[in-house]
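Missing here: one protein chain of the complex. Every other protein chain is in place.
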Amino acid sequence: MNEMMIKLTSVTKSFGTVTALDGVTADIQAGEFFSLLGPSGCGKTTLLRTIAGFEEPDSGSIFIDGQPMRGVEANRRPTNMVFQSYAIFPHMSVAQNVGFGLRRRRLRPDELQRQIDDALRMVSLEGFGERAAHTLSGGQRQRVALARALIMRPKVLLLDEPLSALDKKLREQMQLELRQLQRAVGITFILVTHDQEEALTMSDRIAIMFEGQIAQLSTPQDLYMRPKSRQVADFIGSMNFLRAEILRRQADRIEVRIEGLGKVELAGDQASHNADDQPAAGVRPELLTILFDETDRAAREVEGEITGRSYFGDMTYYEARLDGASNAVTISMRNTSGRPVLDAGARIRVGWEADSIILL
Amino acid sequence: MSPGSLRSWLRSPDGRGLTLVSPPFIYAVLLLAAPLAAVAAFSFWTQNYLDLDRTFTIANYREVWTEPVYRVLMLRSLTVSALVTAVTVALAFPIAYFVSFRVEPARKPLWIFLITIPFWTSYLMRIFLWKVILGYNGVVNGSLLQLGIISEPLNFILYNVNAVVITLSHAWAPFAILPIFVALEKIDRSLLEAATDLGDGPLQRFFSITLPLAFPGIFAAALIVFIPTVGDYVTPRLVGGPSGLMISNMIELQFKKANNPPLGAALAVSAMFIVTAISLIFVRISRRYLRERA
Partner (left out) sequence: MNRMRISWLALYVCVYLLFLYAPVLLLPIFSFNDSSIVAFPLSGFTLNWFALLWQTETLHSAVRNSIMIAAITAIVSTMLGLCAARAASRYAFRMKRGIMGLIMVPLVLPEIVVGVSLLVVILQFGFELSLWSIVLGHVLICTPFSVVVLSTAFNNLDRSLEEAAIDLGETRWSTFRLISLPLIMPGVIASLLIAFTISLDEFIIAFFLAGTEVTLPVYIWSLLRFPARLPSVLALGTILLAASLILLVSAEFIRRRGLRRTGATDRGGLF
């Protein structure tokens, strides 16, 4: 099952003086939903286009299903792409769009029609075949783009920010559908996105890219819970950083003093290799708890003061300063009935757990 | 270069671009750059009746830059052209303004069409018809006589520089109206409302917002009119009379009747040089103006 589909080795590409890809190495498994996540300009789209064959890397190699891709043009690669703008041919009907790639296969007309119908059914667009492409809505265009690529039965489907043009509701629905579709067809999907939520919900594995390099490649859970650098931690979700000091480092235990939280012993895997002489302790806002009731108790408690809040309906985000800490922290609390909303200046007790801390 | 690297070069943007651009480029080299170089070379040679003396000389240029007749023609070409530019742009601005600000958006294309209709007929015929309008028995004189405004036909409106200016201003009108119109269309109308909101009257608003923002269009219009009118041949020939001839007429004369291509070449090169220099200075000044304002 864990067959390798794509092997990238030290892929480097620059445009003039700008380095878009700086030694990217990664393995992507067959049948995997793989995401390239990063801010705009990080090189994720360039990497996708290099895999597709629209850009030739300056150095490094790309293997798809064991075949070297150097010198192989986009039209001869076993990949197909869903473009950010969908690139639906405006002068053709939906069926002509979907069947476009099959032209070269010289199928019998009834076989061609059957495949087009199947592809349209797969993306829930039965009966849309004769519609003119320019009459479609954004969501429909996206489905046509998917059908047009999947009808080719590619080994790898490349998706360049396919959901960014859709509104929020439709986007969430399409995330689910895309994931289901990928499971159903079993094709390797590579998705480029700048939306961390999208990457987390859809992917088997995610590569986070900054400045042309992969900063971390892992499962969504691992990325969220065990980011390897502050940059990654900050990009995926939000993270509170508190100054920390390593008191003692043993084989698999590390004793640290954290500003505002106090002394604590952490397991070895809670510390990133990047943690240097001046490490920071990171803790997610939802892993700090405000103890509203006097009877509420937590394993570890510290005190602090609310300095501000933002109300989001289901959640409230509090800005707070823990006693003895120089940085403010954010604490997110789910709003439940009967729970008060605190104002700035209120004194609070904050509960936390040792294993929710990571050292960066 | 090995075959492999040639192949990969041909597939690079550099290779693809150069391959694709080569047909028009080679055409331009063979039929524009080479002929222009030939003209430049000619200008340093001498014509002895039927033979061409190919020893290098700057005598042609000395003649072009010192003989009064050429200087007069050159200066007249430049003056006429500058005058035409000023008149055309000044006359065009209110029209562009009217179409952009007073005509309702749905009707604008119709108005632009209306302005270009008169130019859907032969250039030569249009110029010639101006001769009919301005002539001794022409439309203007005829009407003025009939109205009793004048007692005998005016003769200062044909076969002189005035006629050339009027005719060229007409011929180049759409080329001035369109760029100004485009610039005016780009002006964000909320800027004008903001100016009114801040207490500017209509006139103040025009001078503080509309006119400065229209300058790129005005500069473009001026260049578009100036450059080709300097080299215009037909209009001075048809309506200019002896006192309205310009440099192109002399160039043609040297190449054809006078059979002195080297001198004609020197005239052409000199004229191109002067026009290029003026245009570059103009571009630089307008760029600086636009940058300072930004």
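Going by the order they are written in, the chains are A and B; count residues from 1 in each one.
One rule holds in what follows: a contact is a pair of C-beta atoms (placed from the backbone, for glycine too) under 8 Å apart; a residue touches a chain by one contact, two chains touch by 3 or more.
In this text the structure is predicted, and so the values were computed from the model without any measurement.
Considering the entire complex, the omitted chain makes contact with A, B.
Checked against the hidden chain, the listed residues A:Thr17, A:Ser40 or A:Asn75 yield one contact partner: A:Asn75.
The residue from A:Gly23, A:Gly60, A:Gly101 or A:Pro285 that touches the chain not shown here is A:Gly101.
Residues touching the missing chain, restricted to subunit B, are 13-18, 20-25, 27-29, 31-36, 38-39, 42, 91, 94-95, 97-98, 102, 109-110, 113-115, 117-118, 120-126, 128-130, 132-133, 135, 137-139, 142, 170, 173, 202, 227-228, 230-234, 238, 248, 251-252, 255, 261, 264-265, 268, 271-272, 275, 279 (touch as defined at the top). Of the residues in subunit A, those that touch the hidden partner chain are 52, 54, 73-76, 79-81, 83-85, 87, 89-91, 100-101, 103-104, 132, 134-135, 148-149, 152.
Here is the rule we go by: only the chains that are shown with their structure count from here on.
The distance from the centre of subunit A to the centre of subunit B, each centre being the mean of the chain's C-alpha atoms, comes to 58 Å.
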